[in-house]
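Here the complex is missing a single protein chain, while all its other protein chains stay put.
Showing subunit A:
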């Protein structure tokens, strides 16, 4: 008993070196930022002015809806695509490595290179529109860059890559015998998926979905480079950056950031509430 307690204490010593940067680089700025949201530029008195301004001026509160209007449909589509691909290649399969590799590859590029790729591929004179016009499907090029759809595409490419990279492991963790057991007991493929396979991966899939969703709420470079940051893709971070770097209003910038953080927590809460309604234990029982 004593030994266990002793071991725990030593664990904390190991933890200390990682605690210092955590406190200095994350907790302190967060707290400082939080305090700043209750102050006005140049004064140290506490006020709710920034929040009142945020929630009464459409220039600010619109960012909530614009961000969610962009990110929520995108992440749902990402979920469907990533799920479909990884479900298809689960277990042993020839060509699995190549398909998984190509799907996950965008993660290694980073968002700016992907944005540049989207511009050259989807711009009115890019391959995509040229091909469609040449085969006679459309007369006018689709406008897919420098607007909502440009950012949407960028989110999809990265989001699919991120979710798929996580789903591959989740799906392979499910013992193929479970599906075969269900099938041998008389379940069709669809019933097997619905009653055995999906309930077992559901909680992990939703966790990855939530993580991806809150990451994408912080979208910036794609909103600026391939979107239209003045209106359609005026997301939280675009506004926060503008306040800080153009208007030098750090207090307002922090307020935007805090509202974004609260939005993320609320969404996380919703997804986790949904997650809790299903099975959340381990997918293996074999001893």
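Throughout what follows, a contact is a pair of C-beta atoms (placed from the backbone, for glycine too) under 8 Å apart; a residue touches a chain by one contact, two chains touch by 3 or more; residues count from 1.
Keep in mind that, in the parts below, contacts and distances are computed from a predicted model.
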| item | value |
| --- | --- |
| Chain not displayed: protein name in its UniProt record ("Cytochrome bc1 complex cytochrome b subunit", "Electron transfer flavoprotein subunit beta", "ABC transporter ATP-binding protein" or "Phosphocarrier protein HPr") | "ABC transporter ATP-binding protein" |
| Given A:177, A:231 or A:247, the one touching the chain that is not displayed | A:177 |
| Of A:119, A:187, A:215 or A:244, the one touching the omitted chain in the full complex | A:187 |
| In subunit A, positions touching the absent partner | 175, 177-178, 180-188, 191, 195-196, 199-200, 279, 281-287 |
